[in-house]
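Dumping the structure here so I can ask a few things about it.
With one protein chain held back, the other chains of the complex are shown just where they sit.
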Amino acid sequence: MKQTGPLLITAAGGFVLIVAYFIPFAQNWGELAAIWFDILAAVAFILGGGNLLKTHLKRISDRARGWGYSGVVVVSFLATLFVGLVKVGVNPSAQFPDFAWSGQYRQMGSAFWYLFQYAFTPLTATMFSLLAFYIASAAFRAFRAKNVEAVLLLGTAFIILLGRTFAGVALTSWIDPDVWAGFAYFTGLRLENLTVYIMSVFNTAGNRAIMIGIALGIVATSLKVLLGIDRSYLGKD
Amino acid sequence: MRRENVFWMALLVIGAAALLWRSAFTTEGMGREYVRAVPVANGRWTQSDPATYGEYQGAEAALPAQTEYQFSLPRTIGLWLAAFFTLAIFSFLFGDNPFYKVAEAVLVGVSAAYWMVIGFWDVIVPNLVGKIWPALVRAWAMPGLSGPEAEPSPSYIVVLVLSVMLLWRLAPKGGWIARWPLAFIIGTTAGLRLIAFLHGDFLVQIRNTILPLAVIDGGVFDPWLSLQNLLIVVGVLCCLVYFFFSFEHQGAVGATAKAGIWVLMITFGAAFGYTVMGRIALLAIRLEFLLDDWLWLIDPTGRRVAALLAGGGLG
Partner (left out) sequence: MTEFIVNQWWLVAIVIASLIPLVMRIVSAGLLETLRTLDRRWIFLLLLWAVLIPIYFIGVTGRTFPEVPSVLARATFDEIDRLNPGDPILLAFDYDPPSEGELGPMATAFVYHAASKKLRMYFMALWPLGAQMIDNTIAKVITPDFRDLVYGRDYINLGFKSGQEGVIKVVVTNLRELYTTDSRGTAMQDIPMMEGITNIQQMKVIVSVSAGYPGTKEWVQYAVTPFPSLRLVAGATGVQAPLLYPYVPRQLPGLLGAIKGAAEYEKLVVDAYGGANADPKYLEALRRMGPQLVAHLLIITLIVVANVVFLIDRGRKR
């Protein structure tokens, strides 16, 4: 029962959505399954938060290495959770002033908004901006024109990097029919135009082939899951 | 203390002194936040909307005793906190350090809780509790909930049960109970993706690749567009041949696969170029924050130029 029940649910959930795609009569079933899925996705947020709390509380109780930072995680987690759930600093909505809880949880000026503005945004945005430094370092250390393939990759990258800025225009603006009428046939070689052709021709072709391959892979994987051939997600016992 | 540490300590002290000097002893100053008091709900509450230093200056010039535009200490502290977090994360580039670790810990804690709160107020309250017990939600947090969407739907009790089963994963025992909702999530994901990828990324992509190899535009042959279409069709086919591993890549097949590799290399080169472009923009906005919002060294949008207040100001 521990295995059979989930297998049946997996198949039912999946095939309802597949059937709903082809039979208009079954569309409502598909909608219902998708809505349940959407709500469970929100519950997964709670599960994720709960797991994080559990892990870090254990690190603190074990006095594991760096447990002080786990303390910071727990404090910032609980503080954010508290001000968000209790709507600290949120005025009731203008439409329903007599309902104390009617204001929007992320209302401008509230404690939750404050955390978004001055903690969440700078922290997450700066964390992602570090990638710029690492990609520059990787460019210096990893890219070597060892063979034709690597030259093609690097050459394309150079054209894109130049062509998607004013450098492209500045470097090849001389390919201009006003300079020499014969250039009218070669304007496609201007870096900004080359960039467009690379993207719309070679990049499209390459990514389309990858897309077709991935699509077949996902269809096969999904079918294996729905038919109960792949049961790895259920665990062992 | 090591010589290097002394150097960095000295640099930090000089930096802090420069910031102090700039914020306290220069006419332009730096890093201050202003708000505008906006009455809401017929004046029952006052909402503090963000305002610029320029608007504040304009308001002061027009009416020195005005109270609509004000300096905000909490938000100024917030701004400095944001600057600290930004610099703390950047400090990782030099090497791992306690400032970075604290910032990282705050990031993890705040993010997880943030998602939880959003999930609770945006989905669980209106779409789960509100569907099972709309009267409760209406009396509590969503007095505006009404109409046909606010009718009780008993079928949602099933989702409630599945939700509780999913959260059971946090309990020390009975982890298998969470498999049932997990199975539902996996099943629906598989069902959704099977069709979507088959249709959008397989069938339609084949359709998109069936292109005219001789483009006739207004009765005239267009060689350039024809060449582009030819390259797309040949490029896709060559790449697909490369992805075939059922037969050896030798002879004509090998040559075709080789051409496929070249197309893929151009694709990866383009992806690299675009990735660099994206990453630089992400860095630029953080440096703009430091230079503009915090240090007040630049003002590209004219936020600190004394503003002549248009309608709505100092009413």
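Every chain is named by a letter (A and B) in the order it is written, and numbering of its residues begins at 1.
The rule we apply is simple: contacts are C-beta pairs under 8 Å (C-beta built on N, C-alpha and C of every residue); 3 or more make two chains touch, one makes a residue touch a chain.
Since we're looking at a predicted model, the values are computed, not measured.
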item: Listed residues B:72, B:163 or B:267, member touching the removed chain; value: B:267
item: Touching residue (missing chain; options B:62, B:77 or B:118); value: B:118
item: Among A:133, A:183 or A:233, the residue in touch with the chain that has been omitted; value: A:133
item: Residues in chain B touching the chain absent from view; value: 49-50, 93-94, 114-115, 118-119, 122-123, 126-127, 130-131, 141-150, 188, 192-193, 196-197, 199-201, 204-205, 207-208, 267, 270-271, 274-288, 291-292, 297-302, 311-312
item: Positions on chain A contacted by the hidden chain, ascending; value: 17, 21, 27, 30-31, 34-35, 37-39, 41-42, 44-45, 93, 95, 102, 104, 106, 108, 116, 120-121, 124-125, 127-129, 132-133, 135-137, 139-141, 143-145, 154, 157-158, 161-162, 164-167, 169, 192, 196, 199-200, 203-204, 207-208, 211
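We take it that only the chains that are shown with their structure count from here on.
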item: Distance between chain centroids, defined by C-alpha means - chain A, chain B (Å); value: 9
item: Touching residues (chain side chain B, partner chain A) in the complex; value: 35, 40-42, 44-45, 47-50, 74-75, 78-79, 81-83, 85-86, 89-90, 92-93, 101-124, 127-128, 140-144, 155-156, 158-159, 162-163, 166-167, 169-170, 176, 179-195, 197-198, 200-202, 205-206, 208-209, 224, 228, 231-236, 239-240, 242-243, 260-277, 279-280, 282-283, 285-286, 289
